[in-house]
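A single protein chain has been removed from this complex, and every other one stays in its place.
Chain IDs A and B follow the sequence of writing; residue 1 opens each chain.
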Amino acid sequence: MRGEKMSELLGYMGKVLFVDLTNRTHKLFPWTDADRKRTLGGKIMAGDILLHHVKPGMKAFDEDNWIVVTTGPLTGCGCPNSSRFNISTISPLTNIVTSSNCGGDFGLYLKRAGYDAVIFTGKSETPVTVNITVDNVTFESAEELWGKTTSETQEALPDKAGKLVIGPAGENKVLYACVFSNERTAGRGGVGAVFGDKNLKAVTAFGHLMPKVSKRQKLNELNKKWSNILRTHPLTGRQLPKLGTAGLIAPMQAHKILATKNFSAGRFEDFEKVSGEELAEKHLIRNAACTTCVIRCARMVSVDNKIVKGPELEILGLMGPNIMNNDLEKIIEWNYVIDEMGMDAISTSGVVAFAMELAEKGLHDFGLEFGKVDNITEIIKKIALREGEYSELADGTRLMSQKYGGEDFAIQAKGMELSAYEPRHAVGQGLGYATSNRGGCHLNAGYMVCAEGLGLDVDALTPHGKAALSIMFQNLMEAVSSCGECIFTSYAVFPGFLVDKPNWGVTKTILAVFPYVGPVVNLLSHFTKAAQINIPPLLPHPIAVSYATGMRANMASILTWGAYGFNTERMANIILGQKAGADKLPKRLTEELMDPDDPRTKVPLERMKKVYNRARGWKDGVPTYHRLKSLGIEIDKEFYDQVVEEAFKNG
Amino acid sequence: MADVTIKLFGVYRTDTQISATKIEADKITDVFAVVNKMAEEKFAEKQKENPDLVKPDEIKFKDAVVYVNGEKCKRKGRALHNDDEVWIMSPASGG
Partner (left out) sequence: MAFYIDKNECLGCGACAFACLYNIPAPNEDKTCYEIDGEKCIGCGQCENICPNGAIKPAPGHRRILKVTIDKNKCIGCSLCARKCFANAPQGKIKEPFEIDQSKCFKCGACALACKKDAIIVEYE
């Protein structure tokens, strides 16, 4: 199994490990250079593997559900911000594929053990830790670790190793439980619950190998320039290091996109008390960073005299304004508890807000009320342990609303709770939330909100151009993260001089034109040959991929890989039973005006979706066979026809 | 001259160490003049204790996102009135 080089391409380690947890065996999973060229790595690779594995009716807690952990070709090659790896599986929260990205060390160490990816199948009879090294894969009892928090579990494992662990929430199959690697998390979609269902408490990886690259000198020079671009760009070089993602609270307030009271409004009177500025001034001990990161945006704070990872934007917004809480110290405490239990902070917060509105409307009382903060810590723990009726909160807002009502204000898409950006004042983001493959994720959405008022200030309320731009950003980010890179490295696509000078005449002109470039962008996505160029200051990624692997790559390749990945995951979801028309948002966001005096302040979803589907080559959220073929996605025609017929059936 | 409240956010706040203050100003450009002067004075004071401190850049209207009473302000000549609240913020992004 070890020894022979199985790839002509460099950058990759050349092997994919396949682990059977039922029988405690392992082997190599066939993966060729042709596969690498087609899928790049990361979530695109995982999506491709799952597309050819999943079957209609397959569920998250089936033994046959695979957990696919994939790295990117740039990981371990010296690139800045290149620690990112991906975990894809069928999500128990949404019943479709979730691909969950993480900045922890595990991917780096997995490559040192000689593998680009590891796939887990089956189910261990008893709690197990799987240890992956260059020469061996061992299965160790995890009975002693079972019940431990995420940090306790990591502390009990060897220090010098990459680790994936779950906490009590994963063990109890909270449908949005997550997986931790160092202080970072593969947060969304319940990958931790799938680990828990398989009794997979932890995975470790260690080895001495390092990826070799095709053009070492050129790559080193590029990496240095790239680091400099990131450190001088206004977003990655100033705002993110100084304030973290938490620095977004104030701009979101200004732009009325700060989700407040379960997405009833876009502004919160006490926003300053839970802002990034307040966090930096009163609580920040020091910055922290993922390994290889030159941006260093994470916040370290103190809880119970321990230095721990502090809150990011999402929990500040969703456990602050969204539940009418202005107590930052409480949010810091809840963030710590949620991390220790091993749950997705976004979904946990969304569930809490929904429960509060259920109580307000007299539909059901879980003891949660808007503005009441003294019982939330205990309730978070009860959710993680599925105690009593709090087990229902562990199932997410969609299932809760099916039981208690309130579907119009269960703020989820495809079953996954939305993040903190209120889309009724950033309608492109709303389109993104609805069309995101994995559900209410703002990043898989394409993160249009960055252009709609945060980094840039494109008209946030016009639907014009938002479909084309969403598709381009969705594809771009798909590929950027599949390289192994943090998606913050894609912000340089917005030139620094535009971001830096929002009131400059030139900037205002460019931004005014932005929504009308839709047709040009669409043309580009069909005729990507036109983009067979590289513009290093904007997008170093394809050049880095070339220098690392020896593959030819340019901006066109990035968009092509991205389109491949986005469509692959979508088709896997259709096979798993996603219906046509599933790209929806709750009625509160599409039918209720945020500003009663402004008819534009709701998400004109259907209108934007028409343009989106046309541009994607989809019919009501289902890729056409022709589109799949044109992207090189292989699927049996008869099988395709069967699953698509099912997708268009009612009920 | 109007009595207005100024609040700085983002890197403008971290760099100048000014979070909120009340000043007198007729229009938006006056606000920038006052804030830059305050920042310079604050820097001069702190530099006595820490000579290595870097002087913050002057904040200019074209570089900032400006809101007055919760509404976006597009003109630097916009007049101000008593009790107006002005937010000066830097562009931001995240995840």
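Some notes on this structure:
What we mean here is this: contacts are C-beta pairs under 8 Å (C-beta built on N, C-alpha and C of every residue); 3 or more make two chains touch, one makes a residue touch a chain.
It should be emphasised that the depicted structure is a prediction, and the values quoted were computed from it without experimental measurement.
The chain that is not displayed touches the following shown chains in the complete assembly: A.
Note that of A:28, A:58 or A:289, the residue touching the chain absent from this view is A:289.
When the full complex is taken into account, the listed residue touching the unshown chain is A:220, out of A:95, A:199 or A:220.
Only one of A:41, A:78, A:440 or A:542 touches the absent chain when the whole complex is considered: A:78.
In the full complex, chain A makes contact with the omitted chain through residues 3, 76-82, 105, 108-109, 134-135, 160, 207-210, 213, 216, 220, 223-224, 226-227, 231, 286-289, 291-294, 296.
We take it that only the chains that are shown with their structure count from here on.
Look at where the CA atoms of chain A average out and do the same for chain B: the two points lie 35 Å apart.
Remark: chain A residues 234-235, 238-240, 242-248, 250-251, 254, 267, 272, 275, 277, 280-281, 297, 312-313, 442-443, 447, 450, 454-457, 487-488, 491, 499-504 touch chain B in the complex.
By the touch rule above, chain B contacts chain A in their complex via residues 7, 9-11, 13-14, 19, 61-67, 70, 72, 74, 76, 87, 89-95.
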